[in-house]
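Down below is the structure, laid out as structure tokens.
Apart from one protein chain that is not included, each protein chain of the complex appears where it belongs.
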Amino acid sequence: MWQQKTISITSKGRGTYDITGEIEKIIVNNKKRKIHTGLCHVFVRHTSASLILCENADSQVRMDLEHFMAKLTPDGNPLFSHTMEGPDDMPAHIRSILTSNDLSIPITAGQLMLGTWQGVYLWEHRLRSHHRQIVVTIQGQ
Amino acid sequence: MWQQKTISITSKGRGTYDITGEIEKIIVNNKKRKIHTGLCHVFVRHTSASLILCENADSQVRMDLEHFMAKLTPDGNPLFSHTMEGPDDMPAHIRSILTSNDLSIPITAGQLMLGTWQGVYLWEHRLRSHHRQIVVTIQGQ
Partner (left out) sequence: MWQQKTISITSKGRGTYDITGEIEKIIVNNKKRKIHTGLCHVFVRHTSASLILCENADSQVRMDLEHFMAKLTPDGNPLFSHTMEGPDDMPAHIRSILTSNDLSIPITAGQLMLGTWQGVYLWEHRLRSHHRQIVVTIQGQ
């Protein structure tokens, strides 16, 4: 049994956006269609935004993550030649590649098997607002 | 055909733990149930431990990996505000996000299609011992 849905998110620029609820809604709505055991695949169709599983209790974790990435791959780094769209262009690609464009989460007893402290976040790496498409594919029996 | 099993591992603190054998056992036991071609998904339900596919011959590789991460994101870095659980708290989240919480490996002819030098490792990023849950989902035909 398969189901696929695209979530559209308009980011307000660089930062993390909790999409756990959006994904859980798809699983719950599917319950009637009876996926008991399976997998939920999440995919972002962009190269300057990514997906992370991150601690969901203290929002400071995601701010520290930003600080870490800003030091690891600073905007305006003279190392880069690909700067057409601005100083955050190439760092955004690197941040995406160092994290991930896709992840899969087990479905057990019709529920997403996330750990207690795991949330699913879209990470927008560009400074300005962008429209982002996320494809959620669930399958199972 | 689907099968799901949770492996529990008690880490002895920071370091890598070979779980290849545990996963292969699930595949082999499943053989009777006849998954010939498919995928094996492995998922860690935590935000301060992760999964890696790593060279399995020379254990020095995993020690060098530790040294690399210790320099990239040192414990006690004054950059971080999320320090409630100690100086290794935020670095553990970053290490997890830079590696991965989930991975999938092909199943071919009823066998895990790992390369000769690929082992599956749980990477504990906290200094102290922790109980870690790993959900293994196999599917195929």
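Letters are used for the chains, namely A and B, taken in the order the chains are written, and counting of residues starts over at 1 for each.
Going forward, contacts are C-beta pairs under 8 Å (C-beta built on N, C-alpha and C of every residue); 3 or more make two chains touch, one makes a residue touch a chain.
Because the structure is predicted, anything quoted here is derived from the model rather than measured.
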{"item": "Absent-chain contact - pick from B:Thr6, B:Gln118 or B:Gln133", "value": "B:Gln118"}
{"item": "Touching residues on subunit A - with respect to the absent chain", "value": "2, 4, 41, 43, 45-48, 72-73, 79-82, 84, 90, 93-94, 96-98, 100-102, 104, 133, 135, 137, 139"}
{"item": "Residues of subunit B (touch criterion as defined above) contacting the omitted chain", "value": "37-39, 52-55, 58, 60-61, 63-65, 67-68, 71-72, 98-100, 103-106, 108, 113-115, 117-118, 140-141"}
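The criterion applied here is as follows: only the chains that are shown with their structure count from here on.
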{"item": "Centroid distance [mean C-alpha coordinates] between subunit B and subunit A, Å", "value": "20"}
